[in-house]
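Okay, so here's the structure we're looking at.
Missing here: one protein chain of the complex. Every other protein chain is in place.
Chain lettering (A and B) follows the sequence in which the chains are written, and residue indices restart at 1 in each chain.
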Amino acid sequence: MCLGPALTTRPLHRSLLGVPIVLYRTPAGPRAFIDRCPHRGVPLSIGKCDAQGSLECAYHGWRFDSGGHLIDVPGRVAVDERAHGLVRLPLREESGLVFVCPEPDGLPPIAPYVPPLLGAPGYTSVLREVTAPGSLYSTAENALDVPHTAILHRGLFRSQTQRTRIAAQVRRRKHWVEAEYVGEPPPSGLVARLLAVGKDRARGAVQHWDRFFLPGVAEVEYRLGPRSHFVVSAFLTPESPHVTRLYAVASFRTPLPGRLLALVLEPFARMIFAQDQRILAAQSEHVRRFGPAPFVSTELDTMGPHIRRLLKAAYQAEQAEISPAQQVSELRLSSSDDASPVFETTVELDA
Amino acid sequence: MCLGPALTTRPLHRSLLGVPIVLYRTPAGPRAFIDRCPHRGVPLSIGKCDAQGSLECAYHGWRFDSGGHLIDVPGRVAVDERAHGLVRLPLREESGLVFVCPEPDGLPPIAPYVPPLLGAPGYTSVLREVTAPGSLYSTAENALDVPHTAILHRGLFRSQTQRTRIAAQVRRRKHWVEAEYVGEPPPSGLVARLLAVGKDRARGAVQHWDRFFLPGVAEVEYRLGPRSHFVVSAFLTPESPHVTRLYAVASFRTPLPGRLLALVLEPFARMIFAQDQRILAAQSEHVRRFGPAPFVSTELDTMGPHIRRLLKAAYQAEQAEISPAQQVSELRLSSSDDASPVFETTVELDA
Partner (left out) sequence: MCLGPALTTRPLHRSLLGVPIVLYRTPAGPRAFIDRCPHRGVPLSIGKCDAQGSLECAYHGWRFDSGGHLIDVPGRVAVDERAHGLVRLPLREESGLVFVCPEPDGLPPIAPYVPPLLGAPGYTSVLREVTAPGSLYSTAENALDVPHTAILHRGLFRSQTQRTRIAAQVRRRKHWVEAEYVGEPPPSGLVARLLAVGKDRARGAVQHWDRFFLPGVAEVEYRLGPRSHFVVSAFLTPESPHVTRLYAVASFRTPLPGRLLALVLEPFARMIFAQDQRILAAQSEHVRRFGPAPFVSTELDTMGPHIRRLLKAAYQAEQAEISPAQQVSELRLSSSDDASPVFETTVELDA
């Protein structure tokens, strides 16, 4: 829903598939409410918040405490304040991120996933927030798709000079899917070179996993030799059917100083994401103008069809009125989940 | 529909809830027609008007006289000119304003209201035209709402330093509603100070009325001591369900020279209106994006619920096919209307 550091005493507006939400920080903790003053329907996110954590509407100054209770109507004689409170939404702040459940009577959301290296000793972490002009499905597939990196991000990520046959093992579970790439040579692109330097590169020991967790987390993990390791976790939030917000946590450890590397890599990451945004925008606009049509997948699309299947199953489960909180709690990687079948496939990758 | 001075021989386009209207001035008087050439559907408002008062279409030059009759088709041999006239709309110019009835066979509109001090000796009057990004109801309520001035226009209008209990008497009639504020201290904001200077201010005799008349006139009247008096009348025209045009007449008498005061107050008025526009835009956009929801009113909302009730009754009457002209004529404050009940309420106001 938002990054922890972005949440201050200044109200923030977010929307989640048609639900307007105002978020802000009070002395009693972060809060989320439906972003609408009950008096005249004005968004509270254009109002302000005081040091005690009460939120004031910009129009008539109605004030609400950190519990959403109406505590002041300027100029009032008597108001049944209990009757006009805000609709409070369950919220949890964890791992530098703020999660909100858009249903007021839902259970407090359980973070569906914890970025594994956030705060780990020797690791540097960077948090970023970006918007992708695509559906949740298209954005998640784009984030976890290997083959497009050699084409769309040609030169930055991978190059097409050599071809090596590598194997991809795909493991399907009930609530997540993982692809592990075995035998991948050290990536030859510019960014890839920065991530693995010197001897680590020469040794060529590359381990690479892409993972997708319901309801919408994309994770990419790389080990390049014994000293370089990084994980990028992106929490995907659908703002509308064609716009997805990504809250990303990148954690890494390399022989180079972490903060310096972060500084150097940031412009490349922006360039790569700008290329992805352009493609997602063209894809979305095309679907909107000329209608949807089925996608054709090959065995190279290791993650896309599985992401689609997971999202479809989750949507059907929600339609069948299983509470989202219940679903989320099931997302934890249980041992029974780990017992689910593992599918294996072998692909030839340009690396 | 428009301000009298804005109406020249240059055609003007206005729209009234989906009806396109062209207005212009002829030697025979001002005219209003449906803004569409019968030949190829081009708006006549992009055409021009000659000294004799005929209107010429920009495309093929079809010309219509001040009665809307087709008088020339350039290059024509024979045209049944009677058959292709314009749809003329009843129009009345009064008090510096032009009123148009959007129904061609309606009776000439009767000005629903005459700004009471326009042209009165010792008074200065200023006419202005602005657009509000809100519904007729929201815009009218905003114009006549006292409590928001202390919040939204903090410092300009009222300040929140002291609280005084004042009484508001609300008088409901069949076609209008009035709130009278009794015991109001001299307003302490910057604009308010300019309106009442010196001894008048000290004496503290403040009289204040807010009024709404069907079909859509908002009036604010202030007497600040014996020498300062002003009335602002705003005629509200719905261009679309979410856009309202205001034609305002401000008349005032103060110890300061009128023209000078008008010059000084104009930028403040613009600042205040810009703040109102921002709130109305946020309110409208929110309703459009996230759907309408009922508003919660308190006894401080002296005018809003009454305005809503009047507009609803007028709409129902119109649906029941009572001619608008008939309704408007009933708007005149008849003695029978004055006999309708008076409701009283007391509110505590930040003044």
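Convention: contacts are C-beta pairs under 8 Å (C-beta built on N, C-alpha and C of every residue); 3 or more make two chains touch, one makes a residue touch a chain.
Since the structure is predicted, the reported quantities are computational estimates derived from the model, not experimental observations.
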If I consider the whole complex, including the chain that's not displayed, which of A:87, A:156, A:300 or A:317 touches that chain?
A:300
Identified contact with the non-displayed chain, of A:92, A:148 or A:174:
A:148
Where does chain B touch the missing chain, residue by residue?
15, 18-20, 35-36, 38-43, 46, 56-61, 73-77, 79, 83-84
Residue-wise, where is chain A in contact with the chain that is not depicted?
138, 145-148, 150-152, 160, 163, 278-279, 282-283, 286-287, 289-290, 292-293, 295-300, 346-350
